[in-house]
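The complex appears here minus one protein chain, its other protein chains still in place.
Then we have chain A:
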Amino acid sequence: MRHQNATAYRFLAPYLLIFSVFWVWPIISSFLISFQATRTVPWRWAPTFNWGRLIGDPAFFNALKNTLLILVIQVPVMISLAIVMAVLLNSPLLKARGLYRFAFFAPVVVGEVAYSAVFRLMFNLNFGIINKLLNSVGLPSIDWFSNVTPAMALIMIAVTWRWAGYNAIILLAGLQSIPDDVYEAATLDRVSKVKQFFYITLPLLKPIIVFCAVLSIIGTMQLFTEPFLITERGGPGGGTETLGLLLYRQGFRSLNFGYASAVAYTMAGLAIAITLVQLWLTKEPK
């Protein structure tokens, strides 16, 4: 038995080696780095240097506030939208289902740079289609990129566009696992379609919804692409800077790895904490 295990571990060794060097070590290493002053040569052990700075840094709290704001608004909106999309996609009345499924999933595989460029064009102040549409219904143009509120809205719209379909596809799988005859039984029980949705579909879909919410929370905590590419590095004036962006700015622009590591650990810690709270709140009563 021991001998067999040893053989198995020898086969696993190449993977375990790579996993240790490129996964485990960076995780440990960055934790250690977060306790070092990294703007001096050589780096110096200074346990409170980065963490002390973090709790008093307005840039950090700005990024934290922006990230949480996006999280609190965008995730519920997107999940709700995804549920509606999934229900429509599951409707027997829908024609060309495959086409919709592809269309919903496509944003995920579109290149980030291309998608960001398109969004920048669409929301352009002077010739973007969004402002043209607003004008055509009598609304004034919005300068999406120069004001904080529209810029934040833009980030949320973009993230929602990119990930709603993805979540809808996951939710669709959950919907399809609810047997038809449960709905038929409810129909014979004289329960209306709307009530069936709220009293049967939603409760049975709950584990999948929680799963999607957890994925989205983790994703949004790390939000980087959209504020980097669409609102140009967290513009206007840091108004859309997220924790991910702050990390990047500190680590790779200012080469302050110690502080960046502290930010990274804060992001991970928050994501875990929020997820645990979420799981606890939605736990099945036993």
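Criterion: a contact is a pair of C-beta atoms (placed from the backbone, for glycine too) under 8 Å apart; a residue touches a chain by one contact, two chains touch by 3 or more; residues count from 1.
One rule holds for everything that comes next: contacts and distances are computed from a predicted model.
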item	value
Identity of the absent chain, which is to be given by its UniProt protein name, from "Sugar ABC transporter", "Electron transfer flavoprotein subunit alpha", "Glycosyl transferase family 8" or "Tryptophan synthase beta chain"	"Sugar ABC transporter"
Full-complex contact with the absent chain, from A:V72, A:A117 or A:A185	A:A185
Given A:P203, A:G237 or A:G269, the one touching the chain that is not displayed	A:P203
Residues belonging to chain A that touch the chain removed from view	179, 181-182, 184-192, 195, 199-200, 203-204
